[in-house]
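For this depiction, one protein chain was excluded, whereas all remaining protein chains were kept in their positions.
Presenting chain A:
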Amino acid sequence: MKNEVRELIAKILNVSTDVVVDDLAVGDIPEWDSLAHMNIIASIEKEFGITIDIEQTLDIEDVEDIIEIVKSNK
C-alpha cells in the first residue's frame, strides 16, 4: 500500500518515485503546488475508496501523513 500511495503521488506530480520520500511536503518542490495537493487528496480518496474529512485534510502536509491517513481509513 505504501508504494501504491507513493506511485500515485509521483504520477500526479509528474516526478520520479525516488523523489517521493516520506518527508516530502507540499511546497517542497515546484510540482507539489496547491493544485497538485488538491489533486493528490481527490485521487487518494478515489483510488483507495476512502473519505478524508476536513480535519484530516488539513493535517496532510507530507507523504507520510498521506500514508497514515490511508492506513487509518482502510
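Criterion: a residue touches a chain if its C-beta (ideal position, glycine included) is under 8 Å from a C-beta of that chain, and two chains touch if they have at least 3 such contacts; residues count from 1.
The rule is short, and it goes like this: contacts and distances are computed from a predicted model.
Only one of "Molybdopterin synthase catalytic subunit", "ABC transporter related protein", "Carbon monoxide dehydrogenase" or "Acyl-CoA synthetase (AMP-forming)/AMP-acid ligase II" fits the UniProt record of the hidden chain, and that name is "Acyl-CoA synthetase (AMP-forming)/AMP-acid ligase II".
Among A:Glu4, A:Asp33 or A:Glu47, only A:Asp33 touches the chain that is left out of the view.
Touching residues on chain A toward the chain that is not drawn are 14, 26-27, 30-31, 33-35, 37-38, 41, 54, 57-59, 61.
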